[in-house]
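Everything below concerns the one structure shown next.
Note that this complex is displayed minus one protein chain, with the remaining chains in position.
After this line comes chain A, so read on.
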Amino acid sequence: MQRILQKTRSYCTVLKEVKKNQKIDKPKENKLNFTELKYPSKVPSKPIKQSFPTGEKPVIDNATIQLLERLALVNLESKEALSTLEKSIEFAEKISHIDTTNVLPLYTVLEDQNLYLREDSVTEGNCREDILRGAKVTEEDYFVSPPGNIPLQQKEKDFTDN
């Protein structure tokens, strides 16, 4: 365990040798002791309490709730769900108080890697049975889904025909 940690996180090499007769399954002993690190991590060893200006409680209007329900496909009608949503917004709000001027955003930890390019050849596919097996409803090799993205007037037309 210790070795794996040392390998993957080279910046937190532990100074003290781990005693051989120490019991490994003791969780407390296994934890990294941050005060004994050779190269201290930029991550603070102890949680720092920061006070962010607490803004007013977020107010979410009905239209926004409806939009969120549609986008996230989550039911927000109950009081509990709504308060969870409010708390989440309050929690995430803190991030907007952090000063990020002149700091480039980190999109991926692989940003110094080059994107691997594959040769253009057909190597997959022709597995329709596999693909369709996961679908509840199928029809002549098609997936079947509820309708969507149809021109608006079609509905009106149906109405007048009836």
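Note that in this section a residue touches a chain if its C-beta (ideal position, glycine included) is under 8 Å from a C-beta of that chain, and two chains touch if they have at least 3 such contacts; residues count from 1.
Operating definition for what follows: contacts and distances are computed from a predicted model.
Q: When you check the chain that is not on display against UniProt, which of "Exosome complex component", "NADH dehydrogenase [ubiquinone] 1 alpha subcomplex subunit 6", "Glutamyl-tRNA(Gln) amidotransferase subunit B, mitochondrial" or "Protein wntless" does it turn out to be?
A: For the chain not displayed, UniProt's protein name is "Glutamyl-tRNA(Gln) amidotransferase subunit B, mitochondrial".
Q: Could I get the residues of chain A that touch the absent chain, sorted low to high?
A: 67, 71, 73, 107-108, 110-111, 113-128, 130-132, 134, 139-155, 158
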